[in-house]
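Sharing a structure below in structure tokens format, with a few things to ask.
Here the complex is missing a single protein chain, while all its other protein chains stay put.
On to chain A.
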Amino acid sequence: MGVTILQQFPIENRTGPATIELLTKRISALGAVQQGHFLVDCETYSSVANLGPPRTVHVLHNSEQPASCFSILDTGTKTIPLAADGLFDLLMLKMNYFYQAKKQTKAESKGPRFEIGDFCVKLGTVTVSQNFKGILVEVEYRPCVVPGMCWELIREFMQGVLGSSVQSNPPPYLATRMQENYTPIDTIHQYLEHFTMFRKSPGMRT
């Protein structure tokens, strides 16, 4: 498990599949080999009215950690992350009386997964309740666990693949945690941030 940076890739006037194909061609030209597919999904539950102040629970799965189920509880004032076994999904079903799934909000990012040297690159097509929303590119540098040490290195790699669309600063979520050890839940946080933005935007987010 290494440091992962998630960023959106602008579609401009292309379609989703055409953008994925463009990126696949670019990264294959650099010598990457495709290693299967990946999927990250997110379901959001909100508390019922008689449970006091409104709270939201986001439940996410990442195919990179297939036996785990991640959840983030948002109380409005703070967020509480939790990594649990896959059985947590069944527990959420039991809590149907307190937390109800929001309609039409299931977000997913899925697509091909590539390995190149010690890097792992995932090109994800984002859909919110089956509607195409945009492209998310995930780049993981596996040997390093401290974001502050390898951010510049990852940025240089991303510039090589994605061109000028790469930001010069780390994602806001990571910026405050640059010297801490990176864990899988940090990837989940980054995905949730992007999914929330995708859900808010009415059409495609470019």
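As a working rule, contacts are C-beta pairs under 8 Å (C-beta built on N, C-alpha and C of every residue); 3 or more make two chains touch, one makes a residue touch a chain; residues count from 1.
Quick note on the criterion: contacts and distances are computed from a predicted model.
According to its UniProt entry, is the unseen chain "Serine palmitoyltransferase small subunit B", "Helicase C-terminal domain-containing protein", "Mediator of RNA polymerase II transcription subunit 27" or "ER membrane protein complex subunit 2"?
"Mediator of RNA polymerase II transcription subunit 27"
Quick one: say which of A:A18, A:L51 or A:M149 touches the chain that got left out.
Answer from the full complex: A:M149 touches the omitted chain.
Spell out, residue by residue, where the missing chain touches chain A.
So the residues of chain A touching the missing chain come out as 1, 31, 116-119, 141-146, 148-150, 152-153, 156-157, 160, 181.
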